[in-house]
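Only one protein chain is missing from this complex, and each of the others stays in its spot.
Right after this comes chain A.
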Amino acid sequence: MKDRIADIWGARTPHARDTPWPVRVDTHFDSSVSEGDVDRWVQSACVLCSNGCGCDIAVKDGRMVGIRGRAADTVNHGRLGPKGLYGSWQWSRTDRLTRPLVRDGNGALVESDWDTAMDRIVERSRQLLATDAGALSHGFYTSGQLFLEEYYTLGVIGKAGLGTPHMDGNTRLCTATAAAALKENFGSDGQPGSYSDIEATDAVFLFGHNMAETQTVLWMRVLDRIHGPNPPRIVAVDPRTTKVAEAARATGGVHLAPLPGTNQALMNALIREVVHNGWVDERYIEAHTLGFDELKATVEPYTPEHSAGICRVPADDIRRAARIFGTSERVLSTVLQGFFQSHQATAASCAVNNLHLLRGMLGRPGCGILQMNGQPTAQNTRECGADGDLPGFRNWDNVEHVRQLAKLWNVDPMTVPHWAPPTHAMQIWRYCEQGSIGLLWISGTNPAVSLPELPRIRRILQQESLFTVVQDGFLTETARYADVVLPAALWGEKQGTFTNVNRTVHLSDKAVEPPGEARSDLDIWLDYARRMDFRDKDGAPLITWSGPEEVFEAWKECTRGRLVDYTGLTYDRLRGGSGIPWPVNEQAPEGTDRLYADAEFPTHPDVCETYGHDLLTGGALSEQEYRAKNPDGRAFFKAAPYVSPPESPGEEYPFVLTTGRTAYHFHTRTKTGRSRQLQRAAPGVWVELSVGDAARLGVREGDLVRLESPRGAMQGPARIGRGRDGVVFTPFHYGYWDRPGTDGAAPGGSPSAANELTITEWDPVSKQPLFKIGTVKVVRMADATGPSPAPTTTASAPADPDGVPATVGGPGAEEREHPDACEPPRPPRQPEAPPQPPGSGGTTSTTGTKG
């Protein structure tokens, strides 16, 4: 029995390069239940991060009571992390929303029924559609936590029913840069690499990716290589001393801790070193890429010394990291929020793709790129058109792509909004602020805690001009501002599929009934579509399906011939064994472990998802400009100089603020905050200072400090941590729903949400907000009453452990690990002749149009 709060990653099962990752089956039950009591096991995958661990849900007496990792799943080989073990179902019978809520005559939210609530929405919707603004008055802000079937339905309602371009997800905050960078370099979204690259690699570069906390099971996979023979070297780029950074030191790798906001300077120096030392694959560059000369010219000024000065890291560390990249036989790179949510996000993430193109390190075992996602189903928001993209990775600027969708949905192509780039989340909120959007439908997300500059967001949510619908499982901070609140069924209470970081599709079956009158998001949107009576151009109902499996079948048609090809999948095929990575079609019936084995990229103008952008400004290339490059199947190097961030520390605000997460919580804690174990492990907000800064400020462990930025303030007990000087860290999870002394929505006298401070700024290409830069001052408020509540097991470990109790699980945290329970599963074999070509977007199909 193990305590997986204290031991986040569990027991090691070390193994050597090119051998399969052993199985270890992790199981945890509610303390009142043991394995023999379980009535049935229901197949699913975990939705508490983007890793997508396959699992089975234990059901007893119609309730979820336990969880077990699926040994047969290629994603996790049986393992689960603390969030999966202690946070998957523990929220299910707490303070759930069970009935729709509407405003009464006094403006109070009161319980109501579905007819009343939906009628209010439909009334408002019709009234706005009758104005000049038409569908431009409607905005949808969804999640990265619903199911594929729900996103696709929402996408069709928005794009073919209403015809609004104002649809996005909170995926804009977590994964938009991954998509943008993949599109810029390779022509289309679509993860090139696979988790199985970990088994085969010689070096892992983690760019702004604290994998040890954000995807704990993926980190177990890396740890099992590190602890085996011939371990890979780890290179960590992170301003904090994370477990990843510790591993970098232990494996003879490098920990680079650049000043937040300077990633692009670092990347340009790494690229320059690789080029100058001749560690490049000239044949690959010549045959499969465009733009090498421009890249070379752009990076030329970034000598290690020059960038070292900007990033404030040792120049020799840059040299060493470049040498590891340039000389290791196989390199795997992963990228996450330290890049995605920082200044020049897309440029720096493209730079990682550039490095791999320089060495031709793509599509082979151990040589991969994982532009990570944050949320479990973010990939589907991107695929299905529930965010700012067209379904099936189609290009909004390509009339033929728009025509394909219009044909599929049997609507006039003019209905499908494509006259301008789809509206990104931050711009949707701006239109709400300006009053031109009058209905905002928020599903499965909590912007009143997760968006930047919360004082502004709360103001917008309270505007008279804005009618807000919030669809959630709980009365979140955001729901408290809504005009109508709809109770949603959550994971385990509904059926659907979703796709993780490495394109693996899982089916999540319904284990139990939702509480009270709660309904799945799919059913809610189908109900809206029925009430609005959306029709196709022949007068038939626009949406013809009634359940998730029917939506899945319809979605498959939408993907036919595209890189994101689901046509070979069915619900039945997803039952019993492992999740399956797309594309799955006739050429690749078992699915596809990694893309671009043949170095054929989906960049043909008829196929690509974008014509590309200038990385510095986001200025879009026209179709003609793109065609003139004649990219046909070649990837692009994308170059950009470093420019200084929009806000730099100065006299008034001398520190750089970076916000982030801890291993024990997910997002705004709507689920994990209701898990006794997880909440106990990380019970409250903290403010992390470096040893040097704390000494200069006269702050000691646990002292109450206040952070002030030009936008707002928050406070928490100080953790004297192990970060670099000049940088303050605070986690973004802690809003107000469970905070005594507040109304559950706004800070009252003691603000705890990191986003009170953050800046309303976004990357020019991906439009992802910049949560990891911005400046603050630190004010000491009061003496400590004890050590800060920050976990000791993670990057937030104290610099001096003396007097700080170790983070451990409470009663009932016992978990069982069963190593080597069976033979490990194998990833899909690469087909002999790669699917036609993987990624070129299906040239033979009815919808593909490659010329």
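By definition in this document, a residue touches a chain if its C-beta (ideal position, glycine included) is under 8 Å from a C-beta of that chain, and two chains touch if they have at least 3 such contacts; residues count from 1.
Convention: contacts and distances are computed from a predicted model.
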Write down which listed name, "Ferritin/DPS protein domain-containing protein", "Metapyrocatechase", "Oligopeptide ABC transporter (ATP-binding protein)" or "Methane/ammonia monooxygenase subunit A", is the UniProt protein name of the chain that is not shown.
"Ferritin/DPS protein domain-containing protein"
Touching the left-out chain: which of A:D317, A:E600 or A:E761?
A:E761
In the full complex, which of A:A620, A:V691, A:A713 or A:V808 touches the chain missing from this view?
A:A620
Give the residue, chosen from A:A287, A:A628, A:V643 or A:A695, that touches the chain omitted from the document.
A:V643
Touching residue (missing chain; options A:S137, A:S349 or A:S520):
A:S137
Considering the complete complex, identify which of A:G52, A:P421, A:G496 or A:P649 is in touch with the unshown chain.
A:P421
Where the complex has a chain not shown, which of A:Y431, A:F467 or A:W555 is the residue touching it?
A:Y431
Chain A residues touching the omitted chain (full complex)
132-134, 136-137, 165, 419-421, 423, 426-427, 430-431, 433-437, 614, 616-621, 643, 646, 759-762, 764
